[in-house]
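Rather than the whole complex, this shows some of its chains in their spots.
Order as written gives the chain letters A and B; numbering starts at 1 within each chain.
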Amino acid sequence: MSKNSSNIMALVPKTSNKRETVCIFGTGDFGRALGHKLIQSGYPVVFGSRSPWPSSLIPKDAEVLSHAEAAQKAAIIIIAIQRQHYDFLASLEETLHGKVLVDISNNLKINQYPESNAKYLAQLVPSARVVKAFNTVSAWALQSGTLDASRQVFVCGDDTEAKQMVMDIVRALGLTPLDQGSLLAAREIENYPLQLFPMWKLPIFLSLGLTAFFFFYCLVRDVIYPCVYENKDYSFYLAISIPNRICPIMALVLLALVYLPGVLAAIIQLYRGTKYSRFPDWLDRWMLCRKQLGLVALAFASLHAIYTLVIPIRYYVRWTVEDRTISQALNNKTTPFDNTNGWLSDSYLALGILGFFLFVLLGITSLPSVSNNVNWREFRFVQSKLGYLTLILCTAHTLVYGGKRFLSPSSYRWYLPNAYMLSLIIPCVVLVVKFVLILPCLDKQLTRIRQGWERNPQYSEQSNYIINKSAV
Amino acid sequence: MSKNSSNIMALVPKTSNKRETVCIFGTGDFGRALGHKLIQSGYPVVFGSRSPWPSSLIPKDAEVLSHAEAAQKAAIIIIAIQRQHYDFLASLEETLHGKVLVDISNNLKINQYPESNAKYLAQLVPSARVVKAFNTVSAWALQSGTLDASRQVFVCGDDTEAKQMVMDIVRALGLTPLDQGSLLAAREIENYPLQLFPMWKLPIFLSLGLTAFFFFYCLVRDVIYPCVYENKDYSFYLAISIPNRICPIMALVLLALVYLPGVLAAIIQLYRGTKYSRFPDWLDRWMLCRKQLGLVALAFASLHAIYTLVIPIRYYVRWTVEDRTISQALNNKTTPFDNTNGWLSDSYLALGILGFFLFVLLGITSLPSVSNNVNWREFRFVQSKLGYLTLILCTAHTLVYGGKRFLSPSSYRWYLPNAYMLSLIIPCVVLVVKFVLILPCLDKQLTRIRQGWERNPQYSEQSNYIINKSAV
């Protein structure tokens, strides 16, 4: 899909060209790749190197000079050197005076040095204008032209004009510059490429923990219990039956955990009677990873859907059905059709299908390109109204699935209830509390609080402000 | 996925900073959130308030002054006040002379006031340069840094330079400004956040209506008829059997309705012999919501797919199969394998699978980020060629499903044909007419018309122009 970048190459301009020369210090992989791309985009490029001889690897149209000579030819100098070799730049201080130095370096570990590489560069050459950029782009992607990964280039720097010049270059290379503010942001920008899904860590660890718990719970109930009491080998349950018990449980619990913090926040606001006090930190963090929680829940729900659809193909199920049919035929016995069972079976399946369908819809609207095209009201409609409808359908699906089994004593082995019963606790709590919260009396007060009303303004931290305000 | 925005925070710059001061009138939620974000992005911020005392809620690095004092400190003033409190701005007319006033207000209802809020502000302070912006962004999203919803900021204003200044700020905040033209566009921009999927209304109401019709149709044929004549209770059909009858019908009908307006347009153009006359309004509107129609059709098709795959798990189906098997075994009777049935069953399933597969492919290419990466020719290839192939496969799927039943009298209860027969009407009409239209004789003429040729130029509204043209 991103063929354009590789096909529509801008070729080396041979006619009039008014783009400013760019200097690159360092002829390593990234320096060369960037030089190549800059030449393609019409920039004259000059390399500064300890060994100012042209090499076969350096783009043909680029000049190679000594560091000092190269620096004099350009207003912008890209420092494609590793941090530990920055020292020699201090000796070029005079040449670099007023130049824009672009720090593109990355570290090997998060917070490796006390100060960011860009800050260190700025301290070495205080008279230069340092801009941090390009560190999130890969040399290979630049070279091959297949920017399948991110096209975003984070830029920061203390000098607005210098930053603007660098952002123009970024745009000319077909990338998207994102201004991140002053050079203090360089630390975060340098840590960014070292991150591995930081927002996903909490949801994934949480779901791994819960999965392990429910796995052992089901193992005990469904494999070890029959092995001990009935001497039956159900170990093959490990492949499909138990995963298909865990997946719906996880999907339901995680989906409920998406909506639980919103409910808690409302209770806190109602209790405190103001929205002007901060939520506890854990609640804030929880609210920020709701999207990720929801997507992990969707993954479990999808697995549950496939595991369920695969049921009639399983050898165990086919054998069971055939065995039951044959034994009924041999005993000359037929069971009449039970209308209640027909209703229960069909309605729990229908609830599950509709719930899953809405769940997938929620997932699609959380795709960045889709959510970017809806307004805030539409986004909230989908994520809140449709989200609660999904939660209701999925909870109902589980309740109807339980059906008559809730009270049957055979569901309790070693006093352990069926796992799905445990999974119903959080969703039911969320739904009941939410139902209470939308009762007119509470809803009205909550709306007033969210619009800025306070129950005890004199006790709140806002008191001064409010009193002054009324005095004016 | 959008973790960057929250992690890579631009911190408050403490060194040289050349960004211009921004003034914010009003210390409400949105004003404070915006101020916070502006400071993060390196802008000095000064708040204008009736109560010029710093408050704990206002960002620490911001100054709080009286309205007049604050306004003097900045060239850009963001009016974070509700429209009904705008009056006092008229008294600041002198201070605001030549300043850029950014109207960020929203209304509670579409077209609430005779003129847009931005226009009203421009009338109050005629010497200021009013720009409309930021009204589509949510305070919460700004504050938490999780801009999961849209990053687009619609901007409009009569003064190009003022607009440019505001768009620079928008870009610096990591948002995407979209220039919407003059201040007259403010009305539409103010209505935008109040909209709830306006392009989806027609397709959704249409499909709700059709769904209701087919629901009652199937209810009469499949539940009430057997209840009346055979005294059988098929009420549990309501959960799965009837939905799974309605979904494929709706998918097929809506898919055909996607391609019907194109066929109608071609007939109109052929009949009129020109492309220079406007289509009727209803046709224009229909053509603009084809994508939405297609996606609703895809939703029904997906539901149909899951409902179908779930069939063998249903208690009713399992009971029927077992019952039939047992009664055959008891009667010592086996039915031989019928090769024709094998062919019919397998080919209608295969057609359905391929049709659904292409349908999903169409859906994926309509995702904004995918369609943004294909050129116009590729987009038309997918949406037209693959689209018609999908329609052909789905129609064939339904025809083969009908199979031998079309002529069987048992298919007609109370003279009502099976519902799927009704659903075949529109698709078959579309396909037949399309087939006629691609006959060489008609296709050639249509191509000529679409390239600008006219059958009766002297009668067309274009006549003058054409005659003049040939005279030159």
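Simple rule for what comes next: a contact is a pair of C-beta atoms (placed from the backbone, for glycine too) under 8 Å apart; a residue touches a chain by one contact, two chains touch by 3 or more.
Because the structure is predicted, anything quoted here is derived from the model rather than measured.
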Number of identical chains in the entire complex, 2 depicted: 3
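Keep in mind that, in the parts below, only the chains that are shown with their structure count from here on.
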Euclidean distance of C-alpha centroids - subunit A vs subunit B, Å: 24
Partner subunit A, residues of subunit B touching it in the complex: 1-4, 6-19, 28-29, 40-42, 50-51, 53, 55-57, 136-138, 141, 144, 146, 148-152, 171-172, 174, 192-197, 233, 235-236, 239-241, 243, 299, 302-303, 306-307, 309-310, 312-316, 318-319, 322-323, 325-327, 329-330, 367-370, 372-374
Interfacial residue positions of subunit A with respect to subunit B in the complex: 1-4, 152, 154, 156, 158-161, 178-185, 188-189, 191-192, 195, 197-199, 276, 287-288, 291, 305, 308-309, 311-312, 321, 324-326, 328-329, 332, 334-335, 337-339, 341-347, 349-350, 353, 356-357, 360-361, 366-379, 381, 452, 461-462, 464-465, 468-469, 471-472
